[in-house]
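Reviewing the structure listed below.
What follows is chain A.
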Amino acid sequence: MTGFYARWGMVGALGLLLVFLTYQDYQTRLSTIPLSGIMSGNTPKEPIRIQGMVKSGTLAGKVEQGEATFEFTEGTVTIPVEYHGPPPENLRELKVMVLKGRWDAEAYVFKAQDTALVNNYGYVAAAYGVSCLTIVLMLFAMSQRVMVLFKEIKESKLYEPEVDSLAKKQ
Partner candidate 1 sequence: MNRFIRYIQRYKGWFGGAAAICLLVGLYTGLLVSPPDYYQGEVVRIMYVHVPLAHTSLLAYSILFGGSIWFLWKRDPLVDNMCQAASSITALFTGLALVTGSIWAKPTWNTWWTWDPRLVSFAVLLLILAGYMMLRRLVDDPDKQGIYAAVLAIVGGVDLPIIKFSVEWWRTLHQPMSISTRGISISDDLLLPLTFMSLGCWLLFAYMLMVRTQMLYLIELLQAKKGRLLSQTHFSQSAQ
Partner candidate 2 sequence: MPFLKTIQWVVWKDLVCELRSRETISSMLFFALIVILVFSFSFSMDQDAARQLIAGIIWVAFAFTGIIGLGKSFSSELQNDCLEALQVSPIPKGAVYLGKVLANFLFILSVEILLFPLFILFFNLDVVAELGLLLLVFFLATLGLSSVGTLFSALTVQIRAREVMLPVLLLPLAVPVMIAAVEATRGILNGDPYSFYSQWIQLLVVFDIIFTVVSFWLFELILDS
């Protein structure tokens, strides 16, 4: 009985740990900072990720060779960007995308090194979360029921005799 709950407690704890680790990983690797946030001055030194749209009519430079300048906008905020990195696959005007790079506050320009697709991990998390949670809940309910039933049958001392009465029903 206690063993059962201990086992499921461990499963739960493990699940929570995994969720926590995934969230940490997401925060450091994948989450984006709002454009208005990076202007406030206290931006971190390491590369950050920003999301926005390439403003129409501003894209210039040799995009195929990985050199480009353009303006990047999100809501009311617009910042200039210098791109210098591997040839981007989907850098186009009016494209909503994610840039990786550093904010150079003195030059008032965002030095981008890489591009990425807009991450929509919300959907992924929802899909996995719904599936895992429902399955685990159902499994827990069933297993607990089985355990309680075994216990009840044993305790009612009806365990041994006429055990095959159901099997021989036909």
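General observations
Here is the rule we use: a contact is a pair of C-beta atoms (placed from the backbone, for glycine too) under 8 Å apart; a residue touches a chain by one contact, two chains touch by 3 or more; residues count from 1.
The set was built so that all candidates are chains of the complex that A comes from, given by their letters.
Keep in mind the model is a prediction, meaning the values are calculated, not measured.
Touch with chain A in this complex holds for only one of 1 or 2, which is 1. Across the interface of their complex, candidate 1 is touched by residues 22, 89, 117-121, 123-124, 126-128, 130-131, 134-135, 138-139, 142-143, 145-146, 149-150, 152-153, 156, 158-159, 162-167, 169-170 of chain A.
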